[in-house]
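Excluded from the complex is one protein chain; the other protein chains are retained at their positions.
In order of appearance the chains are A and B, and numbering begins at 1 in each one.
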Amino acid sequence: MTYLVTIVTEACIFSIMALGLNLIWGMSGDFDLGYYGYIALSTYLTIVLSDGPAQAPVQYVFGTSLPYPLSVLIATVVVVAVGAVVGAVALRGLREIYFALTTLGAVSALYIVVGVYTPLFNGFNGVSGLYNPMGTVLGIGYNGYHYFLLALSAVILVAVAWVVQRISGSPFGRLLRAVRDDEPAVAAYGRSVFWTKYKAYLIGVSFSGLAGGLFAAFLGSFNPTAWQPIEVLTLYAGVLVGGRGNVKGVIAGTFVVYIGFVELTRYLPNMPGHAEFAPALRQVLIGLLIILFLRFRPQGVFPERLGVDVGDSPGWATRLRRGPRTIKPELVGASVAEGDR
Amino acid sequence: MSGEVALDVRDLHISFGGVKAVDGCSFEVPAATAVGLIGPNGAGKSTAIDLISGFQPPDAGQVHFHGTPLIGKSPHVISQLGLVRTFQSPREWGSLTVMDNVMLGLKAFDRERASLALFGLGKVKKQEDRDRVRVRELLDSFNLTAVKNLPASRLSGGQKRLVEFARIAAAAPRFVILDEPMGGVNPVLGERIGAAIKELVANGSTVMVVEHNLAFIDAVCDSVVVMAQGRVIAQGPYSSLRDNPEVVSAYLGEMDNV
Partner (left out) sequence: MHQFGLDVGVGFVTAAILALSAVAFTLEYAVSRVANLAHGELLTIGAFAAWLVQRDTGSVILAAASAAVIGGLAGVATNVFFIERFSRKPVLVTLIASLGLSLILQNVLVMIFGAATKSYKINQGAPHHYGPFVFTRAELLVMLSAVVVAIALYGLLQWTKFGRALRAVAENRDLARASGVPATRVITLTWLLAGVIAGFAGFVLAENVGAFSPSFGNSFLLITITATVAGGLGRPYGTLIGAVLVGLALELAGSYTNSSYELAIAFAMLVALMLLRPNGLLAGRGRLVRV
């Protein structure tokens, strides 16, 4: 039972990250390969803000023993500030592959600096010590803690999903998709492509801050072996498989990819003396998933849903109904039949 | 409105990699008229459009739009001032419905604030619904009602052009630059486009049409600006150009539909 709770909790946390990517890439079209950097930064910060001062030989910054919710909040704010700088610089003039490579370069540099420069987050050994945060305050014992974390993660996931869903159905969301499809046309009609992308970027980065905070509570400790920039591909796989732009699809895709692969590799025979076989196979499958979906089903299992206009005579009170998953010709015929010439 | 100059282009220059694409281009467009911009291939017409609309900074020159200088401003700022341009190929937003494509043409910038997506969405949607009525009429006038809920990527080339015009009509700009609107368009559709242009002018907008189809220019435009080799070589009513030796030699054989 504990195992199930753990898996679902982690899937919830990854789904929050995936929703952030959904805003940045799924709806806005910016292929950010550095996203895991924000997550890692937030996780590190949450831990070092909540921990007490560093005891030699361990070194890290802060160590301010703040209450956990405050640490998460500050970590998120810091991460959004970093994102604001990165976004301002990278989104201004870089698009597509240049943006992807720049973010990859930036996060790779961050990875090395974090691992080598020990005064920051204790270098390669990493930081630890975040043990069941808020547990004593709320009177939750060791046995019940994982239920609490599951509930907390689920609640934040629902809140984040609500935000993304609202954005998706709003004029702002429509503008984001237009920017994704054709930028010059958007500029020709009076909207600033940069500012539109920038806002979406900041919101998406803020989700990584929250997810990082939860991740810190989930793991309790963090070091460079716990994260590699390339793991962002697993998140992209979830978004791609589920359906980019579709909130429920993204969550479903992330759950399937994460839980499915964890379960799959659990039951695989492990080669004796070859401990890396199962994890490597998992990565191979993720890579295959990405390639196959990009080639044959780039819209994902649950494609983006278009809002359909159903009112048809002038002066009528209008309604915008959430359309079906794909616009089938017969459905278009149906709305035409509703009294037009 | 009569006599006012909508667009005043002065001495634009730009070179790319040593090649002078626009070499001292100057012309004026009077308000509430339709003006054609013609010239042989490579004359610099599209580049001049990019310079005027802000998509490319010039090396030198100035552009005034109803008195406001444009050079140095971003494309979206210029568009907000009232100058909208199209591109040589239809640039529809493929994953949006036709309806959404035209809705995005409306000058409803404040509704697109991110904060409104979370708080106040209900009020925004009511405002949108009011505009939706007008947009439906627009779509109807362009015969697009049947496809209004299709993703724009599924339309034919001609339908995409119509969506562009519906979008322009929704934006109701003071000035529209049409970059080769007749590309790949059949004559019936061409008439519809011509009528749309005339309607824009009748409503007070100024239209500049870059085109190779000279018969279309003759039918629709009040006057014509001729560019060759990055410069304006003639300006005036279309009929006067046929006798202009510079214009004839610039085209040299291209003017078979005169």
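Simple rule for what comes next: contacts are C-beta pairs under 8 Å (C-beta built on N, C-alpha and C of every residue); 3 or more make two chains touch, one makes a residue touch a chain.
These numbers come from a predicted model, not from an experiment.
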Of the residues listed, A:L94, A:L120, A:M134 or A:L219, which one is in contact with the missing chain?
A:L94
Touching the left-out chain: which of A:A81, A:I112, A:V158 or A:L264?
A:I112
Touch criterion as defined above, residue of A:L120, A:I230 or A:I259 at the omitted chain
A:I230
Decide which residue listed in A:L66, A:L104, A:L130 or A:V241 touches the omitted chain of the complex.
A:L104
Per the touch rule stated above, subunit A touches the missing chain via residues 31, 89-90, 92-94, 96-98, 100-102, 104-106, 108-109, 112-113, 116, 183-184, 186-187, 192-194, 230, 233, 236, 274, 276-277, 280-281, 283-284, 286-291, 294-295, 298
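Quick note on the criterion: only the chains that are shown with their structure count from here on.
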Which residues of subunit B touch subunit A in the complex?
53-55, 74-76, 79-80, 84-87, 91-97, 99-100, 103-105, 107-109, 111-114, 116-118, 121, 124-125, 128-129, 132-133, 136-137, 145-151, 167, 171
Would you mind writing out the residues of subunit A in touch with subunit B in their complex?
163, 166-167, 169-175, 177-178, 180-182, 184-193, 196, 199-200, 203, 245, 304, 306-309, 311-312, 314-318, 320, 323, 327, 331-332, 335-336, 340-341
